[in-house]
Structure formats: C-alpha cells, structure tokens
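Here the complex is missing a single protein chain, while all its other protein chains stay put.
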Amino acid sequence: MLNKNIDTFLGCDNSYSEAQVVVFGAPFDSTTSFRPGTRFASRTMRGESYGLETYSPYQDKDLEDFAVFDGGDLELCFGDTEKALAAIETYTTAILSDNKLPVMIGGEHLVTLGAVRAVARKYPDLQVVHFDAHADLRDDYLGTTLSHATVLHRVWDIIGDNRIYQFGIRSGERREFVWGKNHVTTQKFNFDGLAAVVDKLQAKPIYFTLDLDVLDPSVFPGTGTPEPGGVSFIELLEAMLQVTKLNIVGCDINELSPVYDQSGASTAVACKVLRELLLAIV
Amino acid sequence: MLNKNIDTFLGCDNSYSEAQVVVFGAPFDSTTSFRPGTRFASRTMRGESYGLETYSPYQDKDLEDFAVFDGGDLELCFGDTEKALAAIETYTTAILSDNKLPVMIGGEHLVTLGAVRAVARKYPDLQVVHFDAHADLRDDYLGTTLSHATVLHRVWDIIGDNRIYQFGIRSGERREFVWGKNHVTTQKFNFDGLAAVVDKLQAKPIYFTLDLDVLDPSVFPGTGTPEPGGVSFIELLEAMLQVTKLNIVGCDINELSPVYDQSGASTAVACKVLRELLLAIV
Amino acid sequence: MLNKNIDTFLGCDNSYSEAQVVVFGAPFDSTTSFRPGTRFASRTMRGESYGLETYSPYQDKDLEDFAVFDGGDLELCFGDTEKALAAIETYTTAILSDNKLPVMIGGEHLVTLGAVRAVARKYPDLQVVHFDAHADLRDDYLGTTLSHATVLHRVWDIIGDNRIYQFGIRSGERREFVWGKNHVTTQKFNFDGLAAVVDKLQAKPIYFTLDLDVLDPSVFPGTGTPEPGGVSFIELLEAMLQVTKLNIVGCDINELSPVYDQSGASTAVACKVLRELLLAIV
Amino acid sequence: MLNKNIDTFLGCDNSYSEAQVVVFGAPFDSTTSFRPGTRFASRTMRGESYGLETYSPYQDKDLEDFAVFDGGDLELCFGDTEKALAAIETYTTAILSDNKLPVMIGGEHLVTLGAVRAVARKYPDLQVVHFDAHADLRDDYLGTTLSHATVLHRVWDIIGDNRIYQFGIRSGERREFVWGKNHVTTQKFNFDGLAAVVDKLQAKPIYFTLDLDVLDPSVFPGTGTPEPGGVSFIELLEAMLQVTKLNIVGCDINELSPVYDQSGASTAVACKVLRELLLAIV
Amino acid sequence: MLNKNIDTFLGCDNSYSEAQVVVFGAPFDSTTSFRPGTRFASRTMRGESYGLETYSPYQDKDLEDFAVFDGGDLELCFGDTEKALAAIETYTTAILSDNKLPVMIGGEHLVTLGAVRAVARKYPDLQVVHFDAHADLRDDYLGTTLSHATVLHRVWDIIGDNRIYQFGIRSGERREFVWGKNHVTTQKFNFDGLAAVVDKLQAKPIYFTLDLDVLDPSVFPGTGTPEPGGVSFIELLEAMLQVTKLNIVGCDINELSPVYDQSGASTAVACKVLRELLLAIV
Partner (left out) sequence: MLNKNIDTFLGCDNSYSEAQVVVFGAPFDSTTSFRPGTRFASRTMRGESYGLETYSPYQDKDLEDFAVFDGGDLELCFGDTEKALAAIETYTTAILSDNKLPVMIGGEHLVTLGAVRAVARKYPDLQVVHFDAHADLRDDYLGTTLSHATVLHRVWDIIGDNRIYQFGIRSGERREFVWGKNHVTTQKFNFDGLAAVVDKLQAKPIYFTLDLDVLDPSVFPGTGTPEPGGVSFIELLEAMLQVTKLNIVGCDINELSPVYDQSGASTAVACKVLRELLLAIV
C-alpha cells in the first residue's frame, strides 16, 4: 500500500526479466489526417482494462498464468515523425535482443513501421499479416511519404513483394488497389482465404499488425476514420486465433481513439482483443 | 390538463387495482465496481419510451389492450445495501400478495436478489432463467458478499442446485465457471440449448432476470461494463419470446446505464425489450 | 488558393451545367416530434465526407469519373411547414426541368413530400421505393397532416394505391399497418421480396426514399428515433444496389441527426451510403 | 407506494385547487433556426430538480411552505406554430380565470407570445420586463413573422410602445436596435437602470419573460445560441429579485436546451432560477 | 524504459521514505444520492495532470523542489460504507504514524470522515476548515447516517461544538442552517470572514476539507450536484493560500466527477488546486 502507484494493462504486472512478452504503448498520431486521438489509446486501455477479467472463456486460459510485462508508454516526439519512429525502433530492438516478444499498442498505424524496422532486421524472412479497413498502400499522402496512409507501402519497401497479406480491406484509392495487385495479397471486405494463408506461412516469422478499424464502426466507433461495412467482434476473434497459430515474432494493435467513443465500448473491445492476443501468443 | 403530471412507461398508465402487471424501478447501483449509473435507467426509460409505439409488429399485440401499472421508482438507500434489498423485497411481496406480476427495472444486477427473496418465498419451487454477459457467480467480491458480481450465487443460496439456467455468459473468473459446473447450468456465448431448457421447465414457476449486457456493446453500449461478443437484438428478442412461454412469476431487466450512451440507442433498446417482455407476459 | 472557400460533398465539385446529378440539402426538422437535429445532416456530411475515398471497392467505380454538382443547402423556413415544402418543390422542379437527377439530403423525412410533388408532376406513373424503420403512414399526427409520421400517406395522396413499396418497416401504430394492407406494399423487418419488386418495376420511373433509420441503431445511432432490430450496412448496401438498377428519377436519404452520434460513425455511414448511391445512379 | 408515478418540479406537488401558482411546460422549438432542443427543458428540469433543495438561503424561504402546482407539459403541435401558440394561450387563460399565477417553462422564446396573448387580455395595461441576450425585435425572420427572433416585436404588436423593458441585450441586427429606440426601452449588456424601471413600474401589472441566455455561456452553455459576454448567476439573481417586487401577473423562463450541456450545470441553473422565482412571487 | 509503468500525480514521484507529504486516492461514491462518478477523480487527475506544469507562477515554487509521494488509490469496498471508511482510516493512520502529512483525493465527501477519524485521534484539539457549496450537516439522509450529506455532522460527533468553520455554503435544508447556528461557524456564499478565522486558529491543528463544488459550476461543472452561485477559481486560490498558512495536519479535496465534464476543464481545475495546495503545505 505504501508503494508507488503502478499502472499496467490487466494482468501484465510481471517484471521485465521474467516476462516472455513485453507490452508497450506508442502514443503517436501526428500524421493522422482526419481526426487525431490515438495517442490516448494505451493509457486509456490500461485504466479501462479493469472492467475485464484475466480469464478467457474463449481460450480457457488466464493471463495470471503467464508472464507479461507492461513497460508503459514511450515518450515520443510530436511533429517530428522520423524521431518518433526511431524511438519505437530502438525500444523494439531492445526487447528483441532479450528474446522477448514485442506487443505494441498504437497510436496511429504508422507506428507499425518503427517496429517492423526492428523486427525485419532480426528476421530477414519476415512476413506481415495485416487486418485493416484501409489498404494503407499509398506511396505518399498529403505531401509526405511517412503517413498512416502509406505505412504498408513503407513496410513493403523493407520486406518486398508478396510478403504482405491484407484482410478486411474496404477502403482506398483506386491506384492503391491497382498497385497492390502486383505486390501484396489483398482480401477485400472479410477474412476469406485466411486459412490458406495460414497454411502457407507455417514456420515463417510473422509480424501481425491489427488496425482495429477492420471492425465495423458499430462495434468500434472509437477510431479516427470509421469505415462502415466491417467485420464483427467474433469474426475478428476467430481470425486472430488462426493467425496466432503462426510463429508471431512481433505484433501491434492500433488506431483506437478513445475520445470518439464516450461509451467506452471501443476501449473495451481493444482491451479484450489485446487480452485474447496475449493469451494466444504466450 | 389541470391534473398533476403523471409519468409512466409507455402504455403503462392503468390503475394499480385493475392491473395484472406492475412495473417499478429499483434505482440502486451502490455495489457497482466499475462505472455506476444504472440508477438512472428507469427514469430515463419512462421519458424516452415516447419514441416508441405501444403496438408490436413482432407479436401483433398492443400495450393499450392490456392493463399494466407503473408504480414509479422505489426510494432506496445508497450505501447501505441490505436496506435497499429489504425495500425491494417488501415492495415485491406487496405486489405478489395482490396476485399481480412484478416487473422490476434495475439498477445494477444485485437488485434481483431483493425480488427473488420475495418471489421464492411464494414459489418454493422457483427456477431462474438468467441472460447475461457475466456469470455473476462469485461468492464474494471486493470484500463483500452482496454485489452485482455475486448476485446469482446469492440467488443460489436461496433456491439451491440446478435451478439456475444461464445463457450468453462470456465473462467471469475461472473459478466462477468451475464452481458453476456443479451448481448451475451455463450456456456460454449464446442461446444454444434454450429450447430444451424451456421444454424441461414447463409448469415450473420461473423468475426471469435479464441483464441487458447480454447484448453486444454495439447494440447496447449504455452499460457499466461493456463486454464485446454478445448477442444481437433479434437473437435476444427470439430467446425472450421462448422464455416467456413459461410460467413467469416475476422478472426484471437491469444494467442499463443511460449516461454512457448519449445517442439514446441503448435506452431505446431497453424500452423495446421491456415492451416486448410486457406484451409477452400479460 | 485565393478563391472563395467552396465546400461540397466529396467528389461532387462539378459545375451545374456539366452535372448529370444534383445533390442538395434540405435542412428542415420542424415537425420532428421526438428529438430534432436532422437539419445539420447535409452540412455535417460535407465536412466529414473527407474521411472517405471517392473510389468504391464495392462497385469498382470512382466519383472522380462522373459529373455531380453539390448545390449546397436550401434556406428553409422553420416553423412554417408549407413554405419549406414549397421551396423544396421549386428547387427540385428546376433540376428536373434541366433534365438532371435530383438527390436530396434531408432533413426529417417530410422533406420527401416536397421532392415527390415535383417529380410526380413530371412522371405521372411514378412509383416509390421506401426503406425505413417506420411506416410513416399515419393520416395525421399530433394535430397536423404534414409530419414526418404522415409523409408516405401524403405521398399516397399524390400517386395513389399500390405505388409505394416499403421495406424494413418495424414500427408503427396498429392502424397504420391495417390501413397499409389495402394501399401500399409493406415488407416488415427486412428486404425479403425486394428482387420480385425490382423485377416488377422495370421501366417504371422510380423515386427512391431512404430513411437511414432502416439501419439498426448499432450501425446508425445518430437519428432522432432509434428503433432496434434493423438491417446491417451490408444488407442495406446490397438492397440499394438492387433498387438502383431501376429507372431512378429522384431520390433522397434522410433522418441523419449528427448530434446524437458523437463518434461520427453515423455520419460516416450516411456519407458512404450517399457515395454508393451516387455511383450507382450516375 | 402503490400510486401512479407523479413527476413534478421540486416542491411543486400541491393540488391545482389549493395552488396559488401554476407551473407548466411549453415544449416547443419549431422556429428555432440554429440549434433546436428547448423542447426537452421542462421535462429535464423536473428530473434534475432533485439535485436541489426546496430551501433558499438567499431568500430564507422554503418551497414546502407554499402551494405550487405543476401541471406537466402541454402537448404541442410541432411544425404548426399557430396551433402551438393557441394551445399555450388557452391553457394560460384557464389558469388566469382561476386567479392563479401562470409560470411557463419554455421551449423557445416564441412561447412567450402565447402566454402574453392571454395575460394582456386580462390586464390591458400590461408591461413586459424582458431579460435576454438577443433583442428579438425583428419584424420577420427567415420568411415568417412568428419566430423566436421576432417574439418581442409580436408582443409589441399587442401592448404597444414603451411597455417593453429589455435588459442584458448584446446581440441583434443593427435595424433591431434602431427600431427599438423608438418603441421599447433597451439596456445593453447588463442590468444598469433596472432600479429606476422597477420604481417606475410600481403597481403596474407585469409579465416577466426571462430568456436564460442572458446569462454568460460559461454559466449557461445549454442553449441554442450561446452569446458570450453575458451576466453572472448572481447578477441575474439580484436583478430577478428586484423585478419580482413588482406586481407579476405572469412569467416564463425559456431557452434551456439541455442536450447541449451534458454536465447538467445549465439545467441546475435553470432549476435554481425557477426555485428563486417561485419563492419570490408566491 | 524497461521498468514497470509508474503513474503518479504530476511531480509526486518521490519515494515514501523521503516524502514529507503523501497523496492518495479514496475512490468511493456509494452514498452519492444524485449522480455518482467521483470514484474516477484521482485516476483521471493523475492522467490529466501532465497538461500542467510543476511550477506555480502564483507561489513561485516548483513541485520538483519538494518530496511528495503518490501512493495510488485505496481499493475500497463499494456498497459497504463502514468497510470503506475503515480502510481510509487505517491508511491515514499509517501515514500519520510516520509523521507525514496525508492529502486525500476523494471520492465523495464522506471519505473525509475516514481521514478525520485518524487525524482527530492524533490531534485531540483538531479544528476543521470546510469549503463547500453544501452544508453537509444533516443528521441522517435517505435512511442512513453515513452519507455525503451528513459528513460534517459526523465530523462534529468527533470534534464537537465550534470546531468547524464552513465557507461558501449556498445549499442545504433549512434545519441544517438552524442546527448549524449552535454548533458550527457558517459563512454563506463566499469567504468573507476567513481572515479573522485564520487569525483565531493560529497554532491549532487544522484539517482542511475542500469540496470542489464550492466553485461555481461555470468553473467546475464536473461534479455530481452542480450548485450555481459559487466562487471563482481565483477567489478559491486566495482563500486556500490563507488557510494553508495555518498548521495543516491533514487535508483532502473531493467531489470531482470527471465524466460530467468532457472538456476536461474541471479536472484541470482540480489538478491545479492540488498543485497549489501541495506547494502551499510542503
């Protein structure tokens, strides 16, 4: 009772040394072009996670049985994108060098680039599984090449053709879809074909990036750019449990913007997704 | 026009003496551990019910054809749980002794205990059908045995083994599920198996307690602890219409917390559920 | 950069003369009996439409390839319903006389009457396809015959029996449904039977009026009278793409009330519905 | 406990026959041109008034010592302004004919016209004291002569020159101020000169109309058209206690729009103003 | 960076052993009769305090120059008031026995009772300075003697006549004011007479309890029971800086309910008040 006030995501209160998995927040949203606010995701999730249980009746597992460490939030530079990405890369590299698994909470989707830079260096054969409403394949956007709208193109710069598998995509410029046909695998609207992809990627090192706006805005209104026509919570959960059978070497969830959902339901969704993700990968 | 201002739930403006069914509010949420606010449910529902019709195209029935009385809200003691439960029990007993059917609007789920105490005294063979996201089977919670999180365990104290049938449960501690296996019937996630339960319970006196958070938070975000992965409105409606074929001797709906859904959609859901419930049991 | 600030719905920035389709707003909600606010729909949609793309992966079409003009909002008289309807009729007539297709953004549903008056004069054989949660078939409501709750009855006054096809209806007084049986075609709850109606109406001039509250409030809480039990976004999209195969000579979407959904998801739904509608009819 | 649910403004639960003062709601906002919502004022005030005490430490009086009746809300016709005004006039006339004092809760400011029509018939020498941010002296507005923005001009039509005393006015068209100079007495920005007016009006019958937006929006943000630069709560209270020394024969408070202030502070202000007003005039 | 995530109020990150002052949260609101939510005050203040500076230009002092420890929040029992008060008393006693100064963040005002029980045991001559909108002098309320509305009466039970000095009081039942005249010193509405009280209390041990609703709701809308007519921020600051010249042996600030002020301004006020209070007493 007379200790400093420690605040972690539900059930992630192990020490760094004993942990297999390291959760951390990357509160950055400077390139968000429409409605900012994802910088508050990780902090809000920690606070609201206490409305959740550590036990999952879906997986019949309990976070209390596993060692997860919550390192808190990185202190990132707003307005200088490269500096922010470098800080994410540095932190992710530190986790990887201790042979722990990084789980990042965004932030806007661009934060994925910082983590992938670190992970791809360790795993040159890295493949990326990407759930999202938006293709994020632009080459540049509003005058910059580093943007939430270009992030998968930047990931492609690093890992190259036919290493990115997108699901749930229902928004983008026409030229994104055209370009994508030759460089990435895109499943529009839903998770059809995921089983085949999972089969194909067995034994590969996988970075899994989950933009929560793949969910329908009815389920997840708390995001900068709500895009109607998305998947349900159960569809996402089932798809995620398939992906996590693979050899996940890094992952993130991103694009929760709590201020836009004052009911707290979006944050509850993000927390439950993170709990299930953690239970599936530990 | 020159009478006092009477405010009832839509279509429930009959006198007590002529009514078959008595609706009343139990605005209590003192044991709510996460986000309080269910105390405002009944009052808000009365006001917003005027956005609804008295006629149901689902059941082809009209509330105007039936005699329902709305007794308003009990004045409950905040901070002294036993006093509040005693007041609910007393009021419910009065309704039962006049051979009317009590329909309570919570409040947090613990209010069910007050009503069940009264109903179980009149109907020793009472069975409970329970729709909820949460098992509510803890024996104690945060240092007290009287809590929204223990309420079904307290109901079990009264009616004993194999009398509680839970549906839609998707959250709880592991030990709740373990304990439940030997004492109650739990259907996780959905309403599978409800038809068989309804068959089995023919002719038994039934208390039906409906925690509205059994609904998915997309449908019903206005609740203290949103738990993703719930049922749809239509699934709930169909399940409810099955349960109400039984011999309902008391029922409640609970856990609407209007302030968390400023759109009013959650209150509209609660009102429509109550309308359909009333039409089904009169 | 040194021009006046032009504000149009996404991709509708063509000139009037070159446009095939004319979008305009009818910001009127004076007869709304429950919760007003639809007057802000068109303006809010223009602003929020920039969270959307001009390209539709559903139809593989791009608004940039078509000529649509956004004429802004009519300046309507609040509190004098007939004046407001006359202004809508006048503007719609002007569009029709230039052989362009009017697409109106409500406002409450009564605005449809103004447009139908104009369209029915040009197309005496007009048929109306109507998606809605509410039947809107009352003859009078709260002492007036011109109301959001009577609008389809008023349309029937103009075009007569068996010319109105309603889908998704799940709310109304009993007598609306009774009256409707002899005068209009009503499909309750969903879009069953739409294909047959579309077959039957080939070659007829069609006015399509889409009350967005046909959607479930989980998808579209931002409306005055949320009515649970509605259709999903995908169900609406598919139904709409069927209707738009017909000879649409006028259409509207109505009943978005942005203030009741602070997440912006309802506005995003309305914008995406309008984009798909425009792409389907150009 | 087994009576119907009666809902009145705090402490106004006397019977009509014994009451000296009759409070009633006029939930009408159809001519509101900017942001509607005042229709919910009276209902919300009743509910929230229980956060207040019946006792005033300002006046050392208690509402429990006086007989006030709350007749609830009129059912007014939205979209047909004349019908709504006629209903207000009829109800006010009934109160006056029983020699009781009418206290109306708006609604938009136009509702004042209905009440003044009734009061001016009984008191031909009627004078009007008017607190407001807006002059409301237009002759017509957006194509209609019956509008919240013209209401004091319409009152002038009835009672004529030099009978209207305005205070706190800080917004209007230039021509309103110009016209007003010859027809009404206007104190801009504050209550300077009120004492002299009160002296002058001794023994005259007074209708007191209080547009709550005379308050600064910091105190009272819950209104359709917040106008910065207004008076404080204490300034209003003191001015009101001066006016109520006169022979008040009718009064109203108007323009609370609760939905725009989710903190409830504006409703609390309106409730406290009404309590003090009632205590001052009984 | 690889440490657990510590979350403290701004500048209160010293260790317990080196600290002179101990800040802790008492998140309890079970007896709140109107609108609950103060349980979230301390947690929200920690998060939002980073919008503030550690330096005060009012006092020309910096929190970084002093040793303050933030012990986080007590885990209190909702629904069992006595247990919650006992936990507060125990924790406060522990701080006092280490000769540190307890600064509690409520919670509802009743939490003060737990702290005063501990402080009065150590300082039998304890005097209480009380800033509030409400007298809180009832003997019982809604059937219980332990309530936010009775807390100062309960404090009087412990310390007796003429030891409580209230300022800013503008709400209460008549009998509270009558009773108070013989037992406590009450300054209605403002801080007049504070200087004299401060003179008189020199050298006495003082418990200072600050109900933030003494502020006007324009300044501090984020509270359960907004009471118009309160003091300004600067008036409070100046009064507080007078009180803190005394020998403060314990203090609290209470009744922030963040959910009712979505602007965050109320939380910012509470944080700044706490910063100034801490700087004044260290």
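The letters A, B, C, D and E name the chains in turn, as written, and every chain counts its residues from 1.
Operating definition for what follows: a contact is a pair of C-beta atoms (placed from the backbone, for glycine too) under 8 Å apart; a residue touches a chain by one contact, two chains touch by 3 or more.
Remember, predicted model here, so these are calculated numbers, not experimental data.
Annotation: of A:14, A:31 or A:209, A:31 touches the absent chain (contact as defined above).
When the missing chain is restored to the complex, the residue among A:60, A:80, A:125 or A:157 that touches it is A:80. Remark: the omitted chain is touched by one listed residue; of C:43, C:83, C:174 or C:188 this is C:43. Contact with the chain not shown here comes from a single listed residue; of E:219, E:251 or E:281, that residue is E:219. For chain C, the residues in touch with the chain missing from this view are 1-8, 13, 15-16, 43, 46-47, 69-74, 91, 94, 262. For chain E, the residues touching the chain absent from view are 50-55, 57-58, 62, 216, 218-219, 233-234, 237, 261-265, 268-269, 272.
Mapped onto chain A, the footprint of the missing chain covers residues 29-33, 36-37, 39, 75-81, 83, 110, 142-144, 146-147, 259.
Assume only the chains that are shown with their structure count from here on.
The centroid of the Cα atoms in chain B and the matching centroid in chain D are 41 Å apart. The residues of chain C that reach two or more other chains are 216, 218, 261-262, listed in rising order.
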